[in-house]
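This is the structure I want to talk about, given as structure tokens.
Left out: one protein chain. Kept in place: all the others.
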Amino acid sequence: MAGKKNRRIKQFKDELKRNKTAAIALIFLILILLISIFAFLSPYPPDQVDVTSVLQGPSADHWFGTDELGRDYFTRALFGGRISLTVGILAMLISTSIGVLVGTISGYFGGRIDNFLMRSVDVISSIPWMILVTVVSIYLTPGLKAIILVIGLFTWMSTARLVRAETLSVKEREYVLYAKSSGQSLPKVIIKHIIPAVFPTFIVASTVSIANAILMESALSFLGLGIQQPLSSWGSMLQNAQGNLGNAPYMAILPGLLIVLTVYSFNRLGDILRAVVEPKTSGK
Amino acid sequence: MTETKEKLIEVNNLKKYFPLKTSLFSKNKQVVKAVDDVSFHIFKGETFGLVGESGCGKSTLGRTLNRLYDPTSGEIQFDGKDIANLNNKELQPYRKRMQMIFQDPYSSLNPYMNVEEIIDEPLEIHTTLLKSERKEVITDILEKVGLKKEDMEKFPHEFSGGQRQRIGIARALAINPEFIICDEAISALDVSIQAQVINMLEDLQSEMKLTYLFVAHDLSMVRHISDRIGVMYLGKIVEISKSDELYHKPLHPYTQALLSAIPIPDPIKAQNSKREIITGELPSPIEMETGCRFRSRCPFAKPICAEVDPQMKQVDGEHFVACHLY
Amino acid sequence: MGNMVKEKNSLLDVKNLRTSFNNGKAKMEVVRGIDFNVQKGEILGIVGESGSGKSVMVKSILGIIPNNAKVDAGEIILDGKHIENLSKKEKRAIRGRDIAMIFQDPMTALNPLKKAGDHLIELLTRVRGMSKKEAKLEAIELLKMVGIPSPETRVDQYPHEFSGGMRQRVLIAMALACSPKLLIADEPTTALDVTIQAQILELLKKLQKENDMSVVFITHDLGVVATICSRILVMYAGMVMEEGLVNEIFYSPKHPYTKALLNSIPRVDGEKMRLKPIKGSAPSLQNIKNGCPFAERCEFAMDKCFKEVPEYKRFSATQKCMCFLTGEGDNLDD
Partner (left out) sequence: MRLFLLKYILKRILQAIPLLFIISIICFTLIQLAPYDAVDAMTTPNMTKKTIDLIKARYGLDQPAYMQYFYWIKGILSGEWGYSIVTHESITNDLSVRIPNTILLVLPAYILALLLSILLGLIAGANKGKVADKIIDGLSSFGIAIPSFWMAMILVFIFGYLLDIFPILGMHTVGNEESFSDLLSHMVLPCMVLTLSFMPELVRYVRSSTIGQLSEDYVMVQQAYGAASSWILFKHVLRNVLLPIITIVGMSLPMLVTGAVVTETVFGWPGIGTYFVKAIQGFDYPVVMAIMLLSSSLVIIGNLVSDLLYCIVDPRIKGMGE
């Protein structure tokens, strides 16, 4: 097993060397993760109201200025990143878990189970996500938990479809036929043969799904349907910024840029992971 | 000799139908009769070849024998016991006794497992050996198929096609089976590598007293390795005979056509031989509901061929044919 | 090479053709300096296993190789004209018109959204300048020529309505559309069943005679070359191991590889004998070693074979071979 892992890591490094933008994206992601973890080191508490310095532009004291309550904008953006990343990662965990489970079961067992699960996927995906997520969120108490649940529970359909397609093709491969013909038990066929083959799809789907969850969260928060005060995420900061666009345009720059770069970086990470984990089925 | 031969496999009236995706409106369910009422047997220690063109159902037959597919009806006797309707648990002891070798050396090995893990799979299922004992078995079997002990740590993509096929064979032989189904096991290999694998299969057969079902489309290879051959056309076996006799005295018009279509690797003979090239192509298996399925391409077709499905007849000794001409 | 009669009859002359692929990291030389010629009116067989470079070689001549491939041709002379340095546009004018090609997989070789007839009509209007009406009639004629039943209706059908054998016939009809001087057939029957293969081989033979074309037939199947070809090149790892008339290759092969190849196939008739396989497997094209490419697998290999590439030795006006062991006119048989 060790040999295989080393090979993957080496491939990953090679891919990073070849692909400069991907390397930059990865560094950015690590950076943004670190600074949102260590955001508390900032000299300004995120909620410290300072009426003497309201809506100040960028300065040496406040690198990205202050908001309408005089809070340090840079600090708020770092704390916002915490929320956005938390939503992204937790929602991804929920959504890919459901997606992989449903996809594998559906693809492997086929027949009625497949039919039922896929029709359910059809039904849920018939409702545009924006509508679905907002409708569900009005039945929950708004907040961080609600938004994670809502995004996680209603965005797994595309992962399920991908994993199902992958499972369908894997289960016809001859090594799976061999395992079946040798009387390998069902759980073991799934664990030894199906899951490893589906894993790459899962990895790629999860990075993309973090990116999507961050985008969704920001859109919902921007509409005022997501993260509520006193918490703030990049999306809700932009909602705030919209009102001050005329007199404090700098407020729109930082959170927006952070969203774009984070989402972009996760997508790039997905791209290189795709290149690395795709199995070398042919020796050519 | 013939009288004392023991049958390892006996197949009676085996059918395997696959349902076609039915549309909402057609009342009668359409099926593809991939294997349609097939009977034959395989003696212990022999190689039975199964030839036919693509879509004739030879692979389905092999996979149904192995119970990878559930038969629609019919019997599959394995060493005197009908295994056609056994459930998974009851099948387990028989699964230990029969193994499969597949066509594609690329997709028949799990790319995420190393050679040791791959060969260990059947051992883990069917033996109570400890991990260290299994490792010994794997070392032995690798040597038998011409690979090295060090190869155990490697992954499938590090091998060439021929070597991969050896790994597949090692996996099949690890638990000392009696019956091996070779499903187009050499079709994907280069000519020079095919010979390596064929020779190895022959050696292993005499060494381990194996019985083979050799499924392939390459008639010359099948003839080389088989003692007896069955020729399939659209789900039916149309002729069964000893392999030399099949070559020298083919009875069924389809066998004749198939034989004369093989390009002979000998220029003078190739130029002198009169080739009977059959016209037309394989009809859809759904269309041919009644009568002989070969009649649309048969140069000798008679009115009866359209009405009555010819039954398998013993012509002499071990030569059987399903044709109204005999 | 100094043979004047041969030069006169020669349709295609290729000298020192090299093709390499560059996949970012490594350079792979797939065709490693090949000389050969195609005579007028002959069927030349090119035999080799996978990775021997046979398919890349002919595609290099036509100039239809992927972008990461580089062709370095000494000389390519088609019907007395040098074509190795032609511009892209000039080379395009040769394709289809002077040299036509048919491919291995007929299932994917036709555009699924265009009718079978449209493939032909397009070609006839573009290359032969026919009107659409004329082209359609000619297309029907061509389909008839390649043995497609009821061509009048078939001409308006889409590729998916044709079987593999029938699609290969459509492709052959495309090849014939502009009466090329040379037809290159790249494993045209490998994807087909034997009975269909027999039909296609018969058709190709007939058309070659009727149209007085030359044919280059690429295959790995020795049975097929014996059936259809008059002369053979045996390729291994991007080089020509041996060249000769079909009888010379089959009845007095000189190169150990040719012999080994012939021994490794079962005989369809006569006594069953144990096969004699070639040990080892095809060499990697990525790190090419010195010496004869076959040395590693050759049972007669000597030290010298691992150091330098042997020169060609001639055995007759038509047969030559690349091996240290065989002297000119020699016979290696024990």
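In this document, chain identifiers A, B and C correspond to the written order of the chains, with residue numbering beginning at 1 in each.
FYI, a contact is a pair of C-beta atoms (placed from the backbone, for glycine too) under 8 Å apart; a residue touches a chain by one contact, two chains touch by 3 or more.
Since this is a predicted model, take the numbers as computed values, not measurements.
**Student:** Which of C:G45, C:G96 or C:P151 touches the chain that is not shown?
**Tutor:** C:G96
**Student:** Of A:L78, A:I148, A:A197 or A:A241, which residue touches the hidden chain?
**Tutor:** Only one of A:L78, A:I148, A:A197 or A:A241 touches the chain omitted from view, namely A:A241.
**Student:** Of the residues in chain C, which ones touch the absent chain?
**Tutor:** Missing-chain contacts on chain C: residues 62, 64, 89, 92-97, 100-101, 103, 105, 108-114, 122-123, 126-127, 158, 160-161, 171, 174.
**Student:** Over the whole complex, note the residues of chain A touching the chain we left out.
**Tutor:** Counting only chain A, the missing chain is touched by 21, 119, 122-123, 125-128, 130-132, 134-135, 138-139, 211, 215, 218-219, 222-225, 235, 238, 241-242, 245-246, 249, 252, 256, 259-264, 267-268.
Quick note on the criterion: only the chains that are shown with their structure count from here on.
**Student:** If you average the CA atoms of chain A and of chain C, how many Å lie between those two points?
**Tutor:** 52
**Student:** For chain B versus chain C, what separation do you get between their C-alpha means, in angstrom?
**Tutor:** 32
**Student:** Which chain A residues qualify as touching chain B in the complex?
**Tutor:** On the chain A side, the touching residues are 3-4, 173-175, 177-185, 192-193, 196-197, 279-283.
**Student:** Which bits of chain B are touching chain C when the two form their complex?
**Tutor:** 53-54, 160-163, 190-196, 198-199, 202, 217, 219-221, 223-224, 244, 247, 257-258, 260-270, 275, 277-279, 281-282
**Student:** Where on chain C is chain B touching in the complex?
**Tutor:** 49-50, 163, 165-166, 193-199, 201-202, 220-228, 246-247, 250-251, 260-269, 272, 274-279, 281-282
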